[in-house]
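After the structure tokens below, expect a handful of questions from me.
A selection of the complex's chains, in situ.
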């Protein structure tokens, strides 16, 4: 009997997120890469856009259509927002559809419409297994909404504090992202000449689309509405997110109770590392790995807890998180095909 | 009659801050560079450490001693903390001493001892002319404490909000700095291999020494104690600070009243630019210039005002700010020898 892999298609394989899904699936012992599709790049070899994916360089990018994607066991979507629903409804209920776009992340239609300006498509199980109760919901799921890259970092940084009742529900987050988080679109401010040697702010004042996603996740854990002030910044690196997250500490919280809450939350998590005391996260520690690294502090003068998390935005923040959730959904070992060892320096 | 320049010595000229002072003074029409001094590098040519300072490359670095520094009209100190007092007391009261170190920045001895661990040396006029009342205090001064690089960015970002009574006295700041802010000391985490491609946090939880300096400046403007939660991060660039600063907005504050407060505060300031609406600061906009660029937002959902400021940490954040204050102290035009045009891209 020939053992067959799980056939997976990757839609949007010419972009950064899609390329990263292909990279991870290519090293996964259970997946077999079927169709790789693209929009404007359809018809060209994958290697022309993703020359680092050497063994698959000669694969021709198909057009992203339901017909091309049908006939796979799993379909990973790395498409611009708004395209996933039409594709997913054409794929069978038994097909695992993992959407790296935003379309099915938000439960509140008003939030969706406020931030995305289009009708709400619905809500799928949210692919952050570390959140309380989420791993269970992902088991056997056939539709998964992969979290945004910033929310991944922020939720992993803050949910243990809220789960333990240590933080006031008013959060401030400032995060730095590498440029791959902005995708491969040709925009003037993403030119190398502009980004090298420069850190810049954007989407300030609560307007970034990942803001309601953070609030949704934290509120669920806290059991009360949590407001989030989120400021994203662009840093001169290709990959990585460093999220600095702070909230007022509830009365009686000490550095020890804070750390203990995180030790409890992450004792058995394969992909989240609470760093030794005195060590603070750097994004380079996570490059290429499906790891979130976290450290906590209590600022007694300011009465605030501060938690910093680092991830690779394309791995734990997108493609690695997607495969981790897919592993769970398909009943595979959660860690299969995912590394916790970064490429550094 | 031969017109004589103001003879200036630069102590610590082999470091990054000292080199930048030399760079600026070399283009200043009224200063004439006298002694350039160093510690371990004394006896070697300036060009060996600062090859970009071509016209002065053959100058030999003297040892940093009061005797060498005496006999100048102005002495700029870019020394490790703790060395300024002993030197300053050996220089005449008529000599302008501009200290880029921290020794004379904090008014509260308890703050000093808590953060620096040594006896308090005293307090000198604080060289941030844009702060209310400070320009006047600098006129004719012969001792100036140059602000820290982070406090420069943060105070310029936030004081107008406090001056106008728009913000609650509980501030959160997350700032990214280029590596030159850490100086030229050989530390493993400052190696190029470590910093490139990585953003990292350090000094988290209220322990960074610039924290009390921010609180001191903001409290003075607010007329009440302001607490500051400050998290510095290291970004993969040589220069620049981007400070994201936020506080709860007082009731009734609107985006318009917020912006109006900044327009008022900075209408006549030559070195602070309130960017056009829709444009957010990037550190590259300020590279090499004595400029702080500022933008404001009101996040109504989170009830917070967010102000972002960008500076070149070595110019407006250190050497340029030092020369600006020296200009005022000496009765020269404040803008003399200082540019507001950055080098970009």
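Should a chain be cited, it is by its letter among A and B, assigned in written order, with residues numbered from 1 in that chain.
Following the convention adopted for this analysis, a contact is a pair of C-beta atoms (placed from the backbone, for glycine too) under 8 Å apart; a residue touches a chain by one contact, two chains touch by 3 or more.
Since the model is a prediction, treat every value here as computed from it, not as a measurement.
Of the identical chains making up the complex, 2 are displayed, while the complete assembly in this file numbers 4 copies.
Operating definition for what follows: only the chains that are shown with their structure count from here on.
One copy, chain A, sits rotated relative to the other, chain B; on C-alpha atoms the angle is 180 degrees to the nearest 5.
Put simply, the C-alpha centre of chain A and that of chain B have 37 angstrom between them.
Contact residues on chain B toward chain A in their complex (touch as defined above): 170, 172, 174, 176, 193-194, 196-202, 204-206, 211, 227-229, 231, 233, 235-240, 242, 244, 246, 280-285, 287, 295, 297-304, 306, 308, 310, 345.
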